[in-house]
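Removed from the display is one protein chain of the complex; every other protein chain stays in position.
Let's turn to chain A:
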Amino acid sequence: MPQYFDRRNLDFLLYEVHDAPELTKYLYFEAHDRETFDLVLDSVTQIADTLMHPHYRDVDRNPPELKDGKVTVHPQIKPFLKAVGEGGLIGAGFPFGKGGQQLPEMVGACVDFIQMAANNGMMYTGLTSGAANLIATFGSPALVDAYVAKMLGGQWQGTMALTEPQAGSSLSDITTTAEPQPDGSYRITGQKVFISAGDLDAVDNVVHLMLVRIKGAPKGTKGISLFVVPKFRLEEDGSFVDNDVTSTGIYHKLGQRGTPAMHLTMGDRGDCHGWLLGEANRGLSYMFQMMNEARIAVGITGAAIASAAYCASLEYARERPQSRRLNEKNQLDSPQTMIINHPDVKRMLLFQKAIVEGSLSLLLESARLSDLAHVSKGEEKENYTLLLELLTPVAKTFPTEMGVRSVNEGLQVLGGYGFTEDFPLEQMYRDIRITTIYEGTTGIQSQDLLGRKMTIQGGKAPRLLFAEIDKTITEANTHETLQPYAKMLGEEIQRLQKVTSTLLPFAQQGDYERFLMDATLYMELFGLVTVAWQWLKQGIVAQNALSDNSPGESNTDFYEGKIQTMKYYFHYEVPKTLGLAKRLQDPEVLTIVKEREVKM
């Protein structure tokens, strides 16, 4: 039984709450059933147990090194990539015709969750499958033939190469250039920074999916194209030659040290070849296909690390005796109690459970929308897509921002030992920190939510979401015990709508700075409410199970634990919306730069 996630909970969310087997009614997923899903999850757990989790600490302590232009990674990376490549896991979600097994995203999300909970430092395969997916979708048949199978087999690593020193959050400022050649090919020059898995000795080649500006292209995002830029390029005679992508630097990072983050220079010798994917100047919209998946994947990483931290701190709290209970303080002859019996420790554990399981539920909800959008048509497809677009920034941000706080509480449960290298919490605390930064910082996600997703098509996406939430509220109202929570969620939706309608007029007046100045706080409010919806959904399933049949002792414990955590979430976390809503409606403006800068 793994010590980094709870399989019973994963099964509950995947099967009982989000009903993954229902997807198999659609032709596209018809080759699957619950047994294939279970087998996939078992296999991944076996890989995670044997090839990932045992090396969690070691991979962190022996980070990649750049020496003489070569990057050496931990020796365990190679067998891991071989196992997942040969196991068919990197491309499991690809269509049958493109080397995959049409595994639903919902199950793919669980696969990622298990792996990242086991060892998030081995963050390689998501990048490869995302990059391969871009080539498979937008590449010419020759490009697809040359790259996709090798990438899905784990022999070649994929990357997403967007960031430049002056273009982090602001991708419109990218300057890496592609110069067209008379023969129709391109030469690339420029620099990319922070490129995860940008170079490593565990694979035979690295394939960068790179955002580049073709010489003479329009300014801004409308002039960005997507290129395939490999480390080694294939010549016509079948040989591989160095493609003039130089590893000029490696970052020494706070966490996630198992994966190198590279500074790359292209075209030092004027010999870096790139291949255009799809049409020129449409690169950013193509890349968004990968980025949206990657954003959900980062949310999963946040929830997964928080899950590992929760498991570790729960185990510790059950075994660590310290102090006596508050009402037995003076009974010094009686043995010390386990710290889990102190209300403050119990609160910290409940907080973690609420964040981990609430986040994972939101992530599976998003993955389900992605699967449904894939298999449906017309207006239905449009609606699923809109809902997914609305939830994507939230599914990236809530599990990561709250995940950071959750791991923080996990570490606190261990007291001084949490601060030492004797326990894994300090590493988890470092590892999770990146998740609110890459794939678009929390600030950028929040602007995307409020500035774009809330307003597209005249606010259709939030209308669809609130209609979904209403269905959950109606269902919860059929259980007397859940009625108070259904009522609370209804009130929260009204509060959120009120806040939104206070802010929208600023956008209508064209004052975007005022509109978005507290977007991050709006995101926090939105996330709290969305996850409250997910907890009510879980509460309904648990309540049904408890009232409909006799679930057996261990299942009763499980479902009661769900109800208890739902209650915790509503009574301890949801009230935080009051402060947020108050601030968001407060007319005082303190953060917008004025003509005369106020001293900090």
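By definition in this document, a contact is a pair of C-beta atoms (placed from the backbone, for glycine too) under 8 Å apart; a residue touches a chain by one contact, two chains touch by 3 or more; residues count from 1.
Methods note: contacts and distances are computed from a predicted model.
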| item | value |
| --- | --- |
| Missing subunit (named according to UniProt) among the choices "ABC transporter ATP-binding protein", "histidine kinase", "Electron transfer flavoprotein subunit beta" or "Acetyl-coenzyme A carboxylase carboxyl transferase subunit alpha" | "Electron transfer flavoprotein subunit beta" |
| Touch criterion as defined above, residue of A:Gln166, A:Ser323, A:Gln336 or A:Gln585 at the omitted chain | A:Gln336 |
| Touch with the omitted chain, as defined above, among A:Leu10, A:Leu23, A:Val40 or A:Ala542 | A:Val40 |
| Chain A residues that touch the omitted chain in the full complex | 1, 7-8, 31, 33, 35-36, 38-40, 42-43, 46-47, 83, 86-89, 92, 101, 103, 321, 335-336, 551-555, 558 |
